[in-house]
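Every protein chain except one is present and positioned as in the full complex.
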Amino acid sequence: MIKIIFFAALREQLGCGDYQLSATEASTVAEVKAKLVALNPQWQSTFENQSLLSAVNHDMVSGEHKVKAGDEVAFFPPVTGG
Amino acid sequence: MIKIIFFAALREQLGCGDYQLSATEASTVAEVKAKLVALNPQWQSTFENQSLLSAVNHDMVSGEHKVKAGDEVAFFPPVTGG
Amino acid sequence: MAKVISIQEQDYNLADEVALLEQDNDCDGAVVTFTGRVRNKNEGLKVSGLYLEHYPGMTEKSLEKIIAIANQRWSLGRVRVIHRIGQLAIGEQIVFVGVTSMHRKDAFAAAEFIMDYLKVQAPFWKKELTEQGEKWLDAKTSDNNKAKQWQSSE
Partner (left out) sequence: MAKVISIQEQDYNLADEVALLEQDNDCDGAVVTFTGRVRNKNEGLKVSGLYLEHYPGMTEKSLEKIIAIANQRWSLGRVRVIHRIGQLAIGEQIVFVGVTSMHRKDAFAAAEFIMDYLKVQAPFWKKELTEQGEKWLDAKTSDNNKAKQWQSSE
């Protein structure tokens, strides 16, 4: 399985904090996103937001980054700490 | 009178912390310096040190700065605080 | 370089943190600290407090990386980063960055660098409580630009 988590405004907009996909359903971060939207059409506009960031196993990555079983994939808005 | 004071290594080299000149004896900082050396020939090499700084009434000034009765003229080495 | 990173709800004591940076450390003559606090206003709106969310695990990893880069660029003694999470009131401390070095230039540069990168890379999110209700803050272009400047300078 691939564990997927959402943070901050994104989590509130989706009304959902985490999700799971089978590793056969997506091989890149972009495909994870596409799959999430395919399974939850109401999320489409939220995921179309170009500024969303993604991380795999705690490292910031781009959409082409590969994912595999056991990975933790996170999506979140631009960070605003400090 | 013009009040003249020396600080730090300069004071120790001269063996003297302050001095007085009559306002008629010098009209610029450079002339103050020249007069001090004329009156105290043993100070010559010390005052030839190009890096010596001068201040008049608590403002850093150059040799051409005018001096008048009542002024406080200070000579000192480059500062090393902080 | 010795570094300690803490992500915590509870407040911290600035004097204690600086004492730890200086203790048994007589070779570092320069200590620079940055404190970020909750302001009472933002973009013209009165603010009554902040809520800070983060991504546990990634936050620490991200700060480790930022400090490692700073340590490659400058000669550093000790580095301390504390970032608070959860509910914070006006005037409270949000973030502390403390850096010691033999040279003040390195301590200043590294502290500012760590803050600039923390702002754009560490996964924290602020929700502001204003007179008009709750609102997640938007990231600032100026913060992105400021972080990018380190790539060209020096």
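Labels A, B and C are assigned to the chains in the order they are written; within every chain, residues are numbered from 1.
The working rule: contacts are C-beta pairs under 8 Å (C-beta built on N, C-alpha and C of every residue); 3 or more make two chains touch, one makes a residue touch a chain.
Small disclaimer: the values here were computed from a predicted structure and weren't measured.
*Asks:* Where does the absent chain make contact, in terms of the chains shown?
*Replies:* B, C
*Asks:* Tell me which residue among B:8, B:23, B:39 or B:69 touches the hidden chain in the full complex.
*Replies:* B:8
*Asks:* Go through chain B and note every residue touching the omitted chain.
*Replies:* Contact residues on chain B toward the absent chain are 5, 7-9, 12, 51, 55, 58-60, 74, 76-82.
*Asks:* Which positions on chain C touch the chain that was left off?
*Replies:* 13-15, 18, 22, 26-41, 90-91, 102, 104-105, 107-108, 111-112, 115, 146
By definition in this document, only the chains that are shown with their structure count from here on.
*Asks:* Any idea how many Å lie between the Cα centroids of chain B and chain C?
*Replies:* Chain B and chain C have C-alpha centres separated by 48 Å.
*Asks:* Hey, how far is the Cα centre of chain A from the one of chain C, in Å?
*Replies:* Their C-alpha centroids are separated by 26 Å.
*Asks:* What whole-number Å value describes the gap between the mean CA coordinates of chain A and chain B?
*Replies:* Averaging C-alpha atoms per chain gives centres 73 Å apart.
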